[in-house]
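Certain chains of the assembly are absent from this excerpt, and the rest are unmoved.
In order of appearance the chains are A, B and C, and numbering begins at 1 in each one.
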Amino acid sequence: MKVRILVSLKDSVLDPQGQTVRNALHTLGYESIKDVRQGKVFEIELEGVSQEEAAKVIPEISDKVLANPIIEKFSWQILEKG
Amino acid sequence: MKFGVVIFPGSNCDHDTFYVLRDIFKQDAIFLWHKEHDLKNVDCIILPGGFSYGDYLRSGSIAAFSPLMQEVKEFAFKGGLVLGICNGFQVLLELGLLPGAMLRNKNLKFLCQYVHLRVDNTDTPFTSTAKKGQVLRIPIAHYDGNYYSSPETIQEVKKNNQTVLRYSDARGRLSDEANVNGSLECIAGLINKSGNVMGMMPHPERASEALLGSEDGRIIFESLIKSLG
Amino acid sequence: MIDKKVIAEHNLTPEEYEKIVELIDREPNITELGIFSLMWSEHCSYKSSKIHLKKLPVEGKNVIQGPGENAGIIDIGDGLAAVFKIESHNHPSFIEPYQGAATGVGGILRDIFTMGARPIVLQDALRFGPLSKPKNKSIMEGVVSGISGYGNSIGIPTVGGDVYFNDCYSLNPLVNVFALGIAKKDKIFYAKAEGAGNPVLYVGAKTGRDGIHGATMASAEFGKDLEHKRPNVQVGDPFMEKLLLEACLEVMDKDLIVGIQDMGAAGLTCSTTEMASKSGTGIEIDLDLVPQREESMTPYEMMLSESQERMLIVAKKDRVEEVQRIFAKWDLDAVIIGKVIEGGRLKVKFGGKTVVDLPVRAIIDLCPVYEQESRTPRYLQSAIELGSVPEPDDYNHAFLTLLSSPTISEKEWVRRQYDHMVQVNTVFLPGADAAVIRIKGTNKALAVTLDGNSLYTYLEPKTGGKIAVAEACRNLACVGARPIGVTNCLNFGSPEKPEIMWQFQEAIEGIALACKIFDIPVTGGNVSFYNDTNGISIHPTPVLGIVGMVDDTRWITGPGFKSNGDILILLGENKEELGGSEYVKSIHRMEKGIPPQIDLEEEKRVQEFCLEAISLGLIESAHDISEGGLACCLAECSILSKGKMGISAHLKDNMRSDALLFGESQSRIVITSKEESREEIFHLARERGVKAMDIGKSGGERITISQRDKKLIDVPVAEAAKAWWEAIPEIFRIK
């Protein structure tokens, strides 16, 4: 099974990277870009787990390892079943 | 002969490089500001180390778009000498003046330490005073120094003798252990095809005074000064 | 609206609230209450520590600025001044190790460059729980990468520090960061708000809801509501700070401003009130003008926000445009948000209305001061009874075990993640007793070291305080530097506990005594109370940051042997002292006994002798004896020498072998010198009243140490080196 997990800073938390990227895009003339937030994406290959198990494991590892719940939030989706 | 040291927002070895050029080598050196278009008739441009734009996005990526770098590109195309040190090397890669890209160090940690470098090509304005195979002891300090390029590119690079400096042990032997950041082909310093633009991850400006532990970096500056002659 | 619950939530006692009402002659509104709660917090007001800190000696002929400003300042000659300070960031680093430590670095650096100094040195004193617990490992990993992430990026070398491990830090790690900068003596800036009508500018990052109540968090114990406190975490932006640093130094260099203050803990509140207070003026600001990152922030939130990388500047009225031009050059906004006013009040407007109108004096000067109750702790009775510990059967094994104990072993795993060479000033001595930074344009160098053994302080706070100072100075002496100024970070449990207050008072007394005898002024520091989690306090941990001067870079000395066949001389005296040693702790698993005792006069003689002999060119290498005792000291000299030269040492003392090898008696230094200098050294030692003992020679490939005719230790240098270097990397290796 292939799963994608998105991890990003909570909305209230400062995102210096996103800000800097936005400023750079402005300097290059892309004025229409109002805001940029940068996060991480993990694409994970799981073997021998049912969809139910995945629904347990994924939030668990996201919370414990992939994201830092103090400043980050996460979301996930299954890309390929099986 | 005149050196120009570029300042990007976040550069932090700009003053070090300037200091070494002016106070140690008694050269004429000026700073060049990233927002300008004027290269002020310098003979050699040095892109210093540091964290341009915080190295947010990718190391060196945002600096590559600065107005001054468009002039530097022109300057390089016309054969002007350009040296990128550490972050400067990363900027040159992002700018496409040198082939390849940098990945995070293989141990995923910032590495600040002395390394040994074998000089594989002395037929360059940056290494002409070195002996072929000579081993230099110069420090590195970076997060993203793990050099990568596609198999085709690396073939080209090797064919053209563009790998100038390679991570080695004290006796000049290449090994996984000596290749601290995991660079492809142990590449620590790379020159372009026409031989006027070089990037290197180690910091020669940090190894130019005996008091600080090594003088092996002097070779790079001495070679440059000689070739500008 | 302001009821008992609200008052309690603001960490104010009912009496304190009454005092506020009395001072301002009415009930405060919620924003005003927030302001008082911040400025009257332990963290900002030092209400429990103030009277004790007065005992520290602060005078000295080279002191330009003692305690009371963002950082202390010492005249170092050549028209230059050293500006330095240490700060803790303990609680934030426990909650979010990376960001907590990173913003700690950002904060201390702002303290330095607000005074007009360019920071040239960072050091960090770290205390973690044992690495056998995964949680402690991940805290350490996060803290170290946070410091490296911030310090490396902004381009200030992190040249040293110290790391100790003890169970008492498992739920309360300590992150103390020291910074030093150099300023021109005639270009020093203070947090002044002089000249009514001068504009007040806000520069740097936009304000968000970051770290609201950070200062109050640092003024309360940690407990079950930890989760609830999490939103306090701030994210650091070293890139922004680098721009701020350059821009601020540029406006200062051009003399365009009257005063400047960073917005760290307590943000806008602290910076406005402190600046006004120092100048006896008032400040009026309009919050609608404050750059904001988040929508619909209340005045309460804006005044209490601890968003990082911000500065408040009072500019000269007619130079504002120039100031703004320079900030614009560095892609920063400098926004006028108010002005200096007469009359000593803080006035804050929001949406056209005045939401705060308070006398600055009430906020700053009239804050209550407490002499908290103090009592000798009960634990002491049992703690100083060491009883008899058995001598080890196998000394080689005990030796290698000690060398690989994380507290003693090499910290290269940490150091390598820090850019310790940027700015090309670091005189490169890996693992030396103190870091040495040359001063460009002179033949001089500064040496810096941090020190503090909390086990000694736990067992005997006053002795611990004395030793912290003595050992830091001894470290300086070993590289050839004479101490010139002290800063200190006092990490303790809750001051509301009488036993903690007793530790605090005793430790300060010890520090004060040592500073007086060594004749070095304390120029500032930091107090971090409330290092307790779930009711358990850390060991009392004073961390001393001492700055030294090397008058001539030619004489900088290191710990490693220079050549084979040099003679090994032990300065000072071996005593049978085992209490509080790393040996007893890690081999016998006890934190007990009477810690090593110290005679400060004797200590001073040893250090002065070491310095004198170095300046006469008599010494090849020098290393002080600390944790792990004589045996570990010798091992380090050997491992750090070029080509890893061995040792053969013969000791004649008549005492327990473990005490001789691993005891931590104070006032001892191992030096090496050329055979031909022997006479002169011993002669000088006699003259100076310093005990010196010939204990052997450098050379060979083994470390051998014998007591009278009994060989105690005999291992190859390579094996000792492996134990020492590999211990920490091995723990972190991903298998």
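Keep this in mind: a residue touches a chain if its C-beta (ideal position, glycine included) is under 8 Å from a C-beta of that chain, and two chains touch if they have at least 3 such contacts.
Just so we're clear, the structure is a prediction, and the values are computed from it rather than from any experiment.
Chemist: Just one representative per chain kind is placed here; work out the formula for the complete complex.
Modeler: A x2, B x1, C x1
Here is the rule we use: only the chains that are shown with their structure count from here on.
Chemist: Quick check: more C-beta contact pairs at A-C or at A-B?
Modeler: Contact tally favours A-C.
Chemist: Could you state the distance in Å from the CA-based centre of chain A to that of chain B?
Modeler: Between these chains, centre-to-centre, one finds 34 Å.
Chemist: Would you mind listing the residues of chain A that make contact with two or more other chains?
Modeler: 16, 20
Chemist: Which residues does chain C have that touch at least 2 chains other than itself?
Modeler: 237, 239-240, 331, in rising order.
Chemist: List the residues on chain B that touch chain A in their complex, please.
Modeler: 53-54, 56-57, 62, 65
Chemist: Please give the residue numbers of chain B that touch chain C in the complex, ascending.
Modeler: 9-10, 12-13, 15-16, 19-20, 23, 49-51, 53-56, 109-113, 139, 141, 143, 203, 205-206, 208-209, 211-214
Chemist: Show me the residue ranges of chain A that touch chain C in the complex, using the header's touch definition.
Modeler: 9, 12-16, 20, 23, 68, 70-71
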